[in-house]
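Removed from the display is one protein chain of the complex; every other protein chain stays in position.
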Amino acid sequence: MGFARKEYEFLSEIGLSSRNLGCYVGGTWKANGPVVTSVNPANNQAVAEVVEGSAEDYEEGMRACSEAAKIWMQVPAPKRGEIVRQIGDALRTKLQQLGRLVSLEMGKILPEGIGEVQEIIDMCDFSVGLSRQLNGSVIPSERPNHAMLEMWNPLGIVGVITAFNFPCAVLGWNACIALVCGNCVVWKGAPTTPLITIAMTKLIAGVLEKNNLPPAIFTSFCGGADIGQAIAKDTRISLVSFTGSVKVGLMVQRIVNQRFGKCLLELSGNNAIIVMDDADIPLAVRSVLFAAVGTAGQRCTTCRRLLLHESIYQRVLDQLLDAYKQVKIGDPMEKGTLLGPLHTSESRKRFEKGIEIIKSQGGKILTGGSVIESEGNFVQPTIVEISPDTDIVKEELFAPVLYVMKFQTLQEAIEINNSVPQGLSSSIFTRKPEIIFKWIGPQGSDCGIVNVNIPTNGAEIGGAFGGEKATGGGREAGSDSWKQYMRRATCTINYGNELPLAQGINFG
Amino acid sequence: MGFARKEYEFLSEIGLSSRNLGCYVGGTWKANGPVVTSVNPANNQAVAEVVEGSAEDYEEGMRACSEAAKIWMQVPAPKRGEIVRQIGDALRTKLQQLGRLVSLEMGKILPEGIGEVQEIIDMCDFSVGLSRQLNGSVIPSERPNHAMLEMWNPLGIVGVITAFNFPCAVLGWNACIALVCGNCVVWKGAPTTPLITIAMTKLIAGVLEKNNLPPAIFTSFCGGADIGQAIAKDTRISLVSFTGSVKVGLMVQRIVNQRFGKCLLELSGNNAIIVMDDADIPLAVRSVLFAAVGTAGQRCTTCRRLLLHESIYQRVLDQLLDAYKQVKIGDPMEKGTLLGPLHTSESRKRFEKGIEIIKSQGGKILTGGSVIESEGNFVQPTIVEISPDTDIVKEELFAPVLYVMKFQTLQEAIEINNSVPQGLSSSIFTRKPEIIFKWIGPQGSDCGIVNVNIPTNGAEIGGAFGGEKATGGGREAGSDSWKQYMRRATCTINYGNELPLAQGINFG
Amino acid sequence: MGFARKEYEFLSEIGLSSRNLGCYVGGTWKANGPVVTSVNPANNQAVAEVVEGSAEDYEEGMRACSEAAKIWMQVPAPKRGEIVRQIGDALRTKLQQLGRLVSLEMGKILPEGIGEVQEIIDMCDFSVGLSRQLNGSVIPSERPNHAMLEMWNPLGIVGVITAFNFPCAVLGWNACIALVCGNCVVWKGAPTTPLITIAMTKLIAGVLEKNNLPPAIFTSFCGGADIGQAIAKDTRISLVSFTGSVKVGLMVQRIVNQRFGKCLLELSGNNAIIVMDDADIPLAVRSVLFAAVGTAGQRCTTCRRLLLHESIYQRVLDQLLDAYKQVKIGDPMEKGTLLGPLHTSESRKRFEKGIEIIKSQGGKILTGGSVIESEGNFVQPTIVEISPDTDIVKEELFAPVLYVMKFQTLQEAIEINNSVPQGLSSSIFTRKPEIIFKWIGPQGSDCGIVNVNIPTNGAEIGGAFGGEKATGGGREAGSDSWKQYMRRATCTINYGNELPLAQGINFG
Partner (left out) sequence: MGFARKEYEFLSEIGLSSRNLGCYVGGTWKANGPVVTSVNPANNQAVAEVVEGSAEDYEEGMRACSEAAKIWMQVPAPKRGEIVRQIGDALRTKLQQLGRLVSLEMGKILPEGIGEVQEIIDMCDFSVGLSRQLNGSVIPSERPNHAMLEMWNPLGIVGVITAFNFPCAVLGWNACIALVCGNCVVWKGAPTTPLITIAMTKLIAGVLEKNNLPPAIFTSFCGGADIGQAIAKDTRISLVSFTGSVKVGLMVQRIVNQRFGKCLLELSGNNAIIVMDDADIPLAVRSVLFAAVGTAGQRCTTCRRLLLHESIYQRVLDQLLDAYKQVKIGDPMEKGTLLGPLHTSESRKRFEKGIEIIKSQGGKILTGGSVIESEGNFVQPTIVEISPDTDIVKEELFAPVLYVMKFQTLQEAIEINNSVPQGLSSSIFTRKPEIIFKWIGPQGSDCGIVNVNIPTNGAEIGGAFGGEKATGGGREAGSDSWKQYMRRATCTINYGNELPLAQGINFG
């Protein structure tokens, strides 16, 4: 079926049409739930229709997935790595199209759309290497003729619930590692980015089919809260990786814990950049611009708070206001655009309401502060002067709104940085080693990401990604994040004939 | 003040008297809560009185602890290790007395009491080494002139809530590591083992004082659910390590999660031993005896289910029944005793009630099944033939009751092993490598502890201790358990003048 | 230029012609040394001509390489990984042709030829992952305001001297890791496999060129002992990885050590398979066949000694003799062939001479023992009954000659296994855990590779490959072998204002 607009025709190159079935269950595309329309946030017009999954689709998918899990966990890890390598290669051949789709459906600018897909490719490459390094340990036993092994085994099935702002990269972080670790993946993408969910799934499914593996190793549903809740409650799913708001995250956690499942939470951030008096100011200004305006302020790592040392407060602010003036707003797929629309008209309304609250709490709008009249969900990039003690500053307003604050000492700046419930990302700009090491040390930032002279956003996959406190404590991507996708067994093997007891105990 | 009985006089050597203040707050012993009596489970007579903490005591202790945390986290880790080394040495000098106290107040036999204290000493030695190995990572950055460091910083304050069955070892697992990791420790021992809580605290306090460190680095409360709840709710406590029942554990988890804190749960086990047809039967029988009768069946790793291959079913059972007959029951401090009393008269009642339910669900008592008339809380070591499908078999009855079942294939045995909500410990007896590796692999036991030819209990400290599913997922003692006591920060430091972005993104 | 035979024409698909320049120096193919002829060992007829490098070629290459090293070591490791990924993909597209060339020029059977190339591809995939995991450590310092980092930096240039028997896989082991570690590679292939050297180099060079990197990052020479010695003496080459005989290896080591360089030696093996009385005999026989006859006995991991428990001695021997009878000898590129020619006519002569010595030392030829009259270098697969105490048994005869010996106890078998100067690979066939753990433990095999129920050969890349004693002690491929390709720096950074000293020393 043809698309409404010619510029959407590239979507057929990644398996999409104007109406799409939204569930990949047991190797079949089907869907018996409500029909939803995928909308272009730049003009709020339809791109294509998607049929979401029903409860029956879900159950059918999970049954197939459970069967597939028994097989997949027995495939040697390096062989699983080879499958993930092929997924990376499949993505490489469709990098441009997928990137454009991300830009089209989510609304972020094209370089960021392509960057997001590149990140999954990087994750694939990384995971292939990992597939030969999911190492357990041989630990010295205190008992003769005993071997102590720490084994890492697959969990079985990992549920991944992702958000609209990174409609495929977060799946990439989770699925690449979950798969090499021997788990099947059940994915529910965001309800407003179903085309990306379908396109990604088709590429992955293609690889599984080519290798004659059970297709249900990767099971995917377009759908809303119903499907999400089904995943949270499903005892067949050992780990639920959830990306989204603190509120929903806590709910998911409660449900999953109740059934003794594991959670990996990537919840809200409320990320600050501190600029010290010795900072490289042009570097800081460019970083803040990228961190506050990039992805229209809809990254979990978006910089929302700018803490400026009093001595350079005005200077930084002036340069930043100047930079904001030059931000090109418009069609995210157009070359040169830095600020696209918010993802939905709802988001735009929340922005408007947020600005009102800001004002009512004494915030002073230095630039921006209004929505932009147009077909799309565009708003002005906004800078607000406000006290760190206001309530609004403790919350995550998912829009390009930056709160600016003044401080006098490093100590004070760190206290403000740490004074919000969230603990995802944070940055300082300075050239002094004593400040750098204080900042990354026991009495520095309390976040999971603690940067120096770079923005709060734009993480590399080699490190662990995630945050503390209300951000949920999960870690994805690099370092030893893979351990969350496996279960650890401490195994002591007695290969002798005696029964010596630990701690030298005698019994009987 | 003198003790009621002469045989309790050794308690004065570890700082106890007939009436004791139960809270160590900011370096002072005080307590303004209810007065409780510590009772000898072997005769239900008073040993000494303890004044528990009040809400005010708690708040005063936590304020001091918060201040101490700022200092302690700045002490270099190897210096913290030296303090823990001294704690180990202090325990060494009082090993016999502490071991006797554990036996006296908890009711376990003396060798187990001493073994429990030895385990803390081992943990101290281990942690000293660890204090120079709490290593972060230097991870290659994809960006020129960028350094990526994974730093591990202290959490601040760790709350430790322990249970009566290991009244001090579990504190040792947590505190030794929490301390070298730079955290202050707040301990609430079990309400029925306050003397151990006080004696342990005095030894630790002595070391802190000798080193002129803030005494509130270690803060300790005798108390009940009130204090426990206060710890769970306290936002100053970043991590709550809880050992106890699934029911209470889930509650603690919900409260702690709600305030965005971390939990480390060590909840119930329901541990099976599988005996294959090729097993070394005398080894298996001795192991089952230790695992089912040791600590009067009150270890979280106690063997509660015995799965026997049909071909050796009767043989093993006969030998086991024979062994049970020879179990010497009596005063736990007496040489030769293998089975002491249950910890409380409540426990004895639960045992009686449990036996009733067992019978009502078709369980056949092969030996034991009754309480023993005496002053103390003694019960008979019990073996029950029962179907794995009954409800009672899915629960943890904290007493020396062993369920025996028959199986035909390895597959079936593993399924039974994995069919309970709990996932702590498990063992198989066999000499076949293919069975051993299947058992410890993806489709084997789903527990955190997976043994071969040794009992379910009696773990070494070098491995990680803990379990999956309803057991809570926490890991204590060895391996990289220390990571749970620290917060991880992924730090990217730009020391150049450019601002290259990850994934090769261009922005502006 | 066309090839003499039509069946060689596939060589043009991998950049070869009938006459080839043998050095890739600074991005140019040139060569001013002697002209050598590459010969097909199956018929001793010319395949193509190669011009080897001269001393001037070497010097020119090394100058370019030194310049390239300054650039390459500054490329971020994950970017280096991306280059290695592309090398892997380049190899994938030419897998069949390269595999056939290996079979043609070296003489191993086609499945082994292709397997060898596949191994490099695997190494590439593995190294890509590694490029984000070449982690240093952040180690706790005992001094306040001090950070201790263990950094891993590139060495600069790694020289790789490989042998004829794995004419490209060994390059792959070394080069993939050396490159991601930030080193330039200087390769000297075996003098008798120059076409493989050239074909491999062309594929790698193509990738470097496509990425606009200095081509001298990979520098390659066809040549003989002169070039080898130049590499050994060259102070610009920090690490020399040498694969070959003990004699030459010791010489290389002496020269390199004298100039304070590092060596990574992979020297001779003399590998035993032990078959216990409880072994799966058909599995053992198939393993011995592959290990003793595969690659015509010219693997460093070839099984040369078969130790049979007296109780199954005759049974194993009978089955083995039977299997030997069915070995198809002939053109290695033909389907079904199991035994191709020895690599050179020299090798055939050494075989003949070896057989003489064997006989003179009391060896009894059970099968084989003769050369096969033909144009090629074919010899019979040979089994010899001989005492473990003879001199010949302590040496590595590079041909399909298997010494069979009898033993009575495990202890005796291990002693025989360990009684040779070499310490590369070893295997035992048994199903008893107590034997398995003894074998891999402190008093078991003294080799670097210690297998159970698989042959001595056929290692996976995820583990470290290499051996002890006369085998040289180097480790290649997986595990932490990469550390050999980097230099470690222990860095202590004082970011405070004080100067506390380690061990609490006061000075002045």
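Note that the chains are named A, B and C in the order they appear, and that numbering of residues resets to 1 at the start of each chain.
Just so we're on the same page, contacts are C-beta pairs under 8 Å (C-beta built on N, C-alpha and C of every residue); 3 or more make two chains touch, one makes a residue touch a chain.
What you see is a predicted model; the values in this text were computed from it and never measured.
*Asks:* Kindly state which of the options A:62, A:139, A:320 or A:405 is in contact with the chain not pictured.
*Replies:* A:139
*Asks:* Of the residues B:126, B:221, B:290 or B:398, which one touches the chain left out of the display?
*Replies:* From the options B:126, B:221, B:290 or B:398, the contact with the absent chain belongs to B:126.
*Asks:* In the full complex, which of C:100, C:132 or C:262 touches the chain missing from this view?
*Replies:* Spelled out, the listed residue whose C-beta touches the missing chain is C:262.
*Asks:* Which is it among C:96, C:153, C:245 or C:419 that touches the chain not included here?
*Replies:* Spelled out, the listed residue whose C-beta touches the missing chain is C:153.
*Asks:* List every residue of chain A that touches the chain not included in the displayed model.
*Replies:* Chain A touches the chain not shown through residues 74-79, 131-144, 146, 149-152, 431-434, 436.
*Asks:* For review purposes, identify every residue of chain B that touches the missing chain, sorted by number.
*Replies:* 78, 81-82, 85, 122, 125-133, 145, 147, 433-434, 436-437, 460-462, 478, 493, 495-496
*Asks:* List every residue of chain C that touches the chain not included in the displayed model.
*Replies:* 70, 73-74, 111-112, 115-116, 118-119, 122, 137, 139-143, 146, 148-151, 153-154, 182, 250, 253-254, 257-258, 260, 262, 280, 283, 286-287, 289-290, 294, 338, 421, 436, 440-454, 458-465, 468-470, 473, 475, 478-479, 487-495, 497, 499, 501-508
Simple rule for what comes next: only the chains that are shown with their structure count from here on.
*Asks:* Based on mean C-alpha positions, which chain is nearest the centroid of every protein C-alpha shown?
*Replies:* Central chain is A.
*Asks:* Averaged over CA atoms, how far is the centre of chain B from the centre of chain C? Could you give it in whole Å?
*Replies:* So the centre of chain B lies 50 Å away from the centre of chain C.
*Asks:* If you average the CA atoms of chain A and of chain B, how many Å lie between those two points?
*Replies:* Chain A and chain B have C-alpha centres separated by 36 Å.
*Asks:* Taking the mean of the CA coordinates per chain, how far is chain A from chain C in Å?
*Replies:* Here the centre of chain C sits 43 Å away from the centre of chain A.
*Asks:* Going by the contact rule already set, what residues in chain A reach two or more other chains?
*Replies:* 122, 436, 460-462, 478, 493, 495
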